[in-house]
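Step one of this worksheet: look at the structure below.
== chain A ==
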Amino acid sequence: MADFKKLPFSKGELNTKLADFFKDMLEKKTVDALLAPMVQPKKGVMQTLVTHPSHVEAIDIFAPVVPVNAAKLASSLTSNPSGRKVAMVLRSCEIRALIELVKLKQAHLEDVLLIGMDCLGRYENQDFFKFQEQGNTSEDFIENALAGNTAFNDTDISAACKICEFPVADNVDLRLCIIAAGSGELLIESLTEKGEKALDSSDLSNAGAPKERQNAVQQLTEARINARDLLFKEHRETVNSIDALENEFAKCINCYNCRVACPVCYCKECVFVTDTFRHNGDQYMSWADSRGTLKMPADTIFFHLTRMAHIGLFCVGCGQCSSACPNDINLMPIFRTIAQKTQDRFDYQAGRSVDEPQPLAVFHDDEFIEVTGQVK
Partner candidate 1 sequence: MSRFEPKIVGFFCNWCTYTAADLAGTSRLSYPANIKIIRMMCSGMVDPKYVIKAFLNGADGVLIGGCWPGDCHYINGNLKARRRVAMLTEILKAYGIEEERFWLRWIAASEGNMLQEVVEEMTEKLKELGLGQLNREKMAG
Partner candidate 2 sequence: MKYQYYPGCSLEGTAIEYNIATQAFMKAMGHKLYEIEDWTCCGASAAESISSLLSLALPARVLALAEKQEKIKDILVPCSACYLNLKKVEVKIQSEPGLLEKLNFLFEDEEISLKGSVKVRHLLDVISTDMGPAQIAARVKEKFENLSIAPYYGCQCLRPYAVFDNPEAPVSMEPLLKAVGADIHPWDMGGKCCGASHMNTKMDVALELVGGILKGAKGADAIVTVCPMCQMNLEAYQKKISRLQGEDLNNSILYLPQLLCLAFGLSEKDVGLDKNLSITAEFRKKAGLT
């Protein structure tokens, strides 16, 4: 049963109060380290690992930016575990990706206190810098976004965020709630025993369950689902052939940045950069012979289709692929539409639960009879 504590703050004090909360946590040794978005000395906000309480001052959790999907960072911290307890403050997309990585043995949650946060969206990195340069704060963003206005000047939150059905993080120990939390208040919700213990050791006072929250979350989710379905529909109508797909990837230069940015592309080395795809000169020649022309670098569509086959089932829709593309290819809708189809086929949802086996890692005797349509 969920328990809530409240963290009141007056205007402009949100980060200070949050810093106090985490500082307390580190001081009391509830955890040994903290991974959370913090303001960088030079510029911007990045996930930052802190082991000493004195360094949490720069915390800025609600800054509307996600420079990298932190599931990858969580993997780095835990796949070869340090043995020290770490609290991680992540967004829903990061947590869902992290759960897939856990299933793939790329991360471990034993020593992690997982803290989710309500996410109202993120700006692309460049846009965030502008946002920050113009003196806007995270609190400003929250205030506007809660009122339904995420836009700033002529830019808005990323396309992926606009259609994200998961503004609230699940499968976490603690949750930082701002949606319908009441003005001047942030609620911290404990969802697990681990979370409860951590929360109990803080000095915060209890709060009742926010009445409007469920409704507000549902409304936001519904709005995003509507936006998602609209986008998917449009996308499927236009990008419905290999030809159309080639059109989408016309600017692709095979830099593989999308796969580097992708939190669930978990291979150490992508098969497309291994020997398998290092072809001989005469192979290229023979392809050119038979096809008339050969676009170089080759295997572009092959790469993207294969990537769909490899991670379509794990895609959490964070949109980092689109953000990472140097040529502004809008990969997000491509991968998300495919992910929806493949995940639905297996009644699977990436990141829904650690206990749900990944579809291609298991199999049964009497299933998918319709694939062959043959019955003995």
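If you want to know what made the cut, all candidates are chains of the complex that A comes from, given by their letters.
Please note the rule applied: contacts are C-beta pairs under 8 Å (C-beta built on N, C-alpha and C of every residue); 3 or more make two chains touch, one makes a residue touch a chain; residues count from 1.
In this text, all values refer to a predicted model and were calculated from it rather than measured experimentally.
S.K.: Between 1 or 2, which touches chain A here in the complex?
M.R.: 1
S.K.: Per the contact definition, I'd like the list of chain A residues that touch candidate 1 in the complex.
M.R.: 236, 239-245, 271, 291, 301-302, 305-306, 308-309, 312-313, 337-338, 341-342, 345-346, 359-360, 363-368, 371-372, 374, 376
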